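Below is one structure, written out as structure tokens; the observations come after it.
For this view, one protein chain was removed and the others were kept in their places.
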Amino acid sequence: MDLAAMGSTTALEAQRRMLRIRRFDERASKMVKRGQIPGTVHTSIGQEAQVVGATMALGDDDYMTGNHRSHGHPIGKGSPLGPLMAELVGKGTGVCGGKGGSLHLADFNVGSLGESGIVGSSIPIATGAALSSKVLGNGRVSLAFFGDGAANQGCLYEAMNMAGTWDLPVVFLCENNQYALSTPAHTVTSGVIAERAAGFGIPGVRVEDGQDFLAVFDAVTEAVERARRGEGPTLVEVVTYRFNEHSEGLRLGVDYRDAAEKASWLEKDPIVLFRKHLVTEGVATDDELDALEREVDAEVEEAFEFSQTSPFPDPSVAFADLYTEPFGPTHLSRDGAKSAEQAFSTIGA
Amino acid sequence: MDLAAMGSTTALEAQRRMLRIRRFDERASKMVKRGQIPGTVHTSIGQEAQVVGATMALGDDDYMTGNHRSHGHPIGKGSPLGPLMAELVGKGTGVCGGKGGSLHLADFNVGSLGESGIVGSSIPIATGAALSSKVLGNGRVSLAFFGDGAANQGCLYEAMNMAGTWDLPVVFLCENNQYALSTPAHTVTSGVIAERAAGFGIPGVRVEDGQDFLAVFDAVTEAVERARRGEGPTLVEVVTYRFNEHSEGLRLGVDYRDAAEKASWLEKDPIVLFRKHLVTEGVATDDELDALEREVDAEVEEAFEFSQTSPFPDPSVAFADLYTEPFGPTHLSRDGAKSAEQAFSTIGA
Amino acid sequence: MAKSTMSFLGAIGAAQKEAMDADERVVIIGEDVEANVYGTTGAGKSRKDKGDFLQMYGRNRIRNTPISEEVIVGAAAGAAMTGLRPIVDLSYSSFLYMAMDQFVNQVAKNRYMFGGQASMPVVFRSAMFYGLNTGAHHSDRPYPMFMNVPGLKIVVPASPSDAKGLLRTAIDSDDPVLTFEACMLWGLKEEVEEDEYRIPFGVARTVREGTDVTVVAIATAVPEAVKAADALAEEGISVEVIDPRTLVPLDSRAVLESVAKTGRLVVADPAHKTCGAAAEISAIVAEEAFDALKAPIARVVTPDTQIPFSPALEKQLYPNRESIADAVRRVAGARPRQLADAR
Partner (left out) sequence: MAKSTMSFLGAIGAAQKEAMDADERVVIIGEDVEANVYGTTGAGKSRKDKGDFLQMYGRNRIRNTPISEEVIVGAAAGAAMTGLRPIVDLSYSSFLYMAMDQFVNQVAKNRYMFGGQASMPVVFRSAMFYGLNTGAHHSDRPYPMFMNVPGLKIVVPASPSDAKGLLRTAIDSDDPVLTFEACMLWGLKEEVEEDEYRIPFGVARTVREGTDVTVVAIATAVPEAVKAADALAEEGISVEVIDPRTLVPLDSRAVLESVAKTGRLVVADPAHKTCGAAAEISAIVAEEAFDALKAPIARVVTPDTQIPFSPALEKQLYPNRESIADAVRRVAGARPRQLADAR
């Protein structure tokens, strides 16, 4: 699709979302280094075109699941930044009330059904969301993000087969950033991921230039439209690169990524590329794009402030939300004398 | 391969093994009906060419794993019939001492590492046997039998990918008898099973006439040779048909297999076909083949007698073989006063 | 209300039919459910009978699946998070391991991790075929490992009416429920209410009242415990038999109150011994009713071995009327010191 066909509103929104991801993740990285986030985070820096190209191809009501490289997905789907940032810090105002953290972001308001810390494990969930769309006939499409590493988990093939058999409206979106932690994809992957679709009777598409927002957007849009027409699933593999280490703060003794390779990919910054394209095609001026960047900076700054000023959850929150219909130890809750919280704290520790 | 190239010894051995499977399974079926076997059995009747075409392509030292349709595999690999039949009855002389039963036959003497009652679950085991061959450099090839139903278990694709990556000497042998219990393969399988190999960077072969011993033998021989040369795994899908119900004694209210379809496949009896071929090609006369049949009949009769006259295992056998280095409840075994068996029976019941 | 004779299996089918009729969001997902291979998706065994689920509800709601337990369970979870209320038929309990990651990491955790954004109204049914010479791959009784996973509810019915009422509650529940149905009970028949009814979770059934020894029994151990109690009554020992029915939530009050009365506890549980349901029930009582206890707590369980195929080997392993009665006699008769010395 060219920019004219897309329209400037959509194009600028894409650039805005990519920038949000970039700035959000840069800030999160800084926060990890400063000890403001417990544990670690996995950034999508460098992969913004791949993320936003996919999420912008979805409608607001469509579903999505993701993985440990998690912040970009809900941001790309339109989730507000404050509650996401607060979640990373473990605050009560976090999108999951502080229960989830970086690896388990979910924002049901924008169709984000949850990121999964277990590699591959959310692919069946997205397939199930597509099953409910199909049974209920509500026209919603579902998209599962997963990495090149996850592409070797068996559940992906069970899911492709089930979705292929039932023509479920789901897009399997492989973020092939060429590494799974320290492991180069080519050393553990036999064959080509996108070509695995054919054996399961579904289309497989490989987007070679995953740094190009439009290339990703076009491929995923086609897959989404196909799904929406009732024609079933598609596997889309997007070749991209993560600019940072697997996770922030991780230091390995081994240089598993070649310096020249890294340098050549850093040249292909998706945000820089798309900005150039927007200017060249006359969609926006440099000044307008500078302003957009400042807006996003402010947004991220505000999210950061929100994450810092929000209170931590009350310790009793640890005992809520396990069940929709909680029970507590039956003999305690039945006599009504003690709340489930009290019961738990007596019994637990 | 034509029969001349194969040699009459091999050709007649193939016919003998197919007949052994047929007669063994016919007898087992009868025994189920007469209550001589507890539970049920799954016969390979109709699939003998597919089974023996695969096992005869293996050497004596090669490994093999299988599934619930279990008797044909060790018979095809050359396991003696008596201990197999005794195992079906639960006798102490059974190949697994009565612990396994029909679904869990294993005869390590002929490289049979075990049939699995869990659909798909033995595929990783065969892959691991191939890994040990590779690491130890002992030249052994491994073959995993599984059904069209099992071809939708994710572990198959994990195994194909691992084997493809490491060039493991393993053959993935899909016995596509077109049904998984009551479920027609085409209703739950998206795409073509053999074509799934390509996406995993390994050859996939579909033997359309799985009733033809030579067709199966040729395809598997090529895969085995490839594996033995260090060139890695192959997926071989063999199209065949089971003549009996999924399991003996099972009665479903639904005719999930079309009568005409059934009749047309019954015409394609692999043993009848190969016998004709042997006679036409002058490998053996009708008289010689009648004699061979009588020999096999006698073998099966002897196995049956063995299964009937052998004693049941002592109840204490239930407590043996769980560990190579057993321990029993530590505080009991340490004081030496009680044996592990006694300890178990005190505690268990 | 009208009652009719139902088998355990028939009761399950009846509850499923009720729920399918009551709510369009209820769907059935599983291997061979179209052909009603396991007998709970049709009133009769034949498609020609009226009452066949496929004919009644169609392929949109009766989902015959590939053999892919991991995606079956995960897809049911994803569907449950987005508006369906699936009943998943996993046939044998031994196949649940195939989907363990989905059970533990998705089904049990999602609602909690996401701060209550998701509900997970899904029921996973499976049958425990132990005792039928099916060998080690088809004889599992894995409910204890699921009891160790917070976020799941665990049901083990032991009678046709419980099977029907508990399954209905399970389907109505907004939380994930696993039911474990012992096949040796399939043939049990009793008068069951034809109309809708629900049995609340966390409420034990006192199957038989008694004063000397409490026997908490699970699955097939329930009828065996009743038989043991009958025999012991003739010996002058009065046994109270309690069936918890749901293991999560567990009606520990019912157990504690009974032990407060009897002072003696035997737990009969067909799962493996170590970290089994019997261990949990024993530990609760040792912690919360210690003062009432007059004797050691005895576990009658399946020893920590796998399940052998041979009819000469298998049956001895499970709790039965004799082993339960022996344990009751032991805790009823022996003074504690004698037992301690015997060790």
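Each chain gets a letter, A, B and C, in the order it is written, and its residues are counted from 1.
Note that in this section a contact is a pair of C-beta atoms (placed from the backbone, for glycine too) under 8 Å apart; a residue touches a chain by one contact, two chains touch by 3 or more.
Nothing here was measured: the structure is a model prediction, and the numbers come from that model.
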{"item": "Where the missing chain makes contact, among the chains that are shown", "value": "A, B, C"}
{"item": "Contact residue for the chain not shown (choose from C:N60, C:T211 or C:T274)", "value": "C:T274"}
{"item": "Residue in contact with the excluded chain [from C:I297, C:A312 or C:A332]", "value": "C:I297"}
{"item": "Residue of B:E158, B:E237, B:D269 or B:E299 touching the missing chain in the full complex", "value": "B:E158"}
{"item": "Subunit C residues that touch the omitted chain in the full complex", "value": "94, 97-98, 100-101, 103-105, 108-109, 112-113, 135-137, 140, 142, 144-145, 147-151, 248, 250, 256, 271-272, 274-280, 282-283, 285-293, 295-299, 303-306, 308-309, 336-337, 339-340, 343"}
{"item": "Subunit A residues touching the omitted chain (full complex)", "value": "38-39, 87, 90-92, 94, 96, 98-104, 116-121, 149-150, 152-154, 180-183, 187-189, 251-254, 256, 312-315, 317-319, 322, 344-345, 347-349"}
{"item": "Sites on subunit B contacted by the missing partner chain, in the whole complex", "value": "63, 65, 94-100, 104, 106-108, 113-114, 116, 118, 121-136, 138, 140, 142, 154-155, 158-159, 161-162, 165-166, 320-325, 327, 329-331, 334-335"}
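Note that only the chains that are shown with their structure count from here on.
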{"item": "Chain whose Cα centroid lies at the greatest distance from that of subunit C", "value": "A"}
{"item": "Gap in Å, rounded to a whole number, between the CA centres of subunit C and subunit B", "value": "34"}
{"item": "Rounded Å distance, subunit A centre to subunit B centre (Cα mean)", "value": "45"}
{"item": "Gap in Å, rounded to a whole number, between the CA centres of subunit C and subunit A", "value": "39"}
{"item": "Numbers and ranges of subunit B residues touching at least 2 other chains", "value": "152-154, 187-189"}
{"item": "Touching two or more other chains - residue numbers and ranges from subunit C", "value": "65-66, 68, 70-71"}
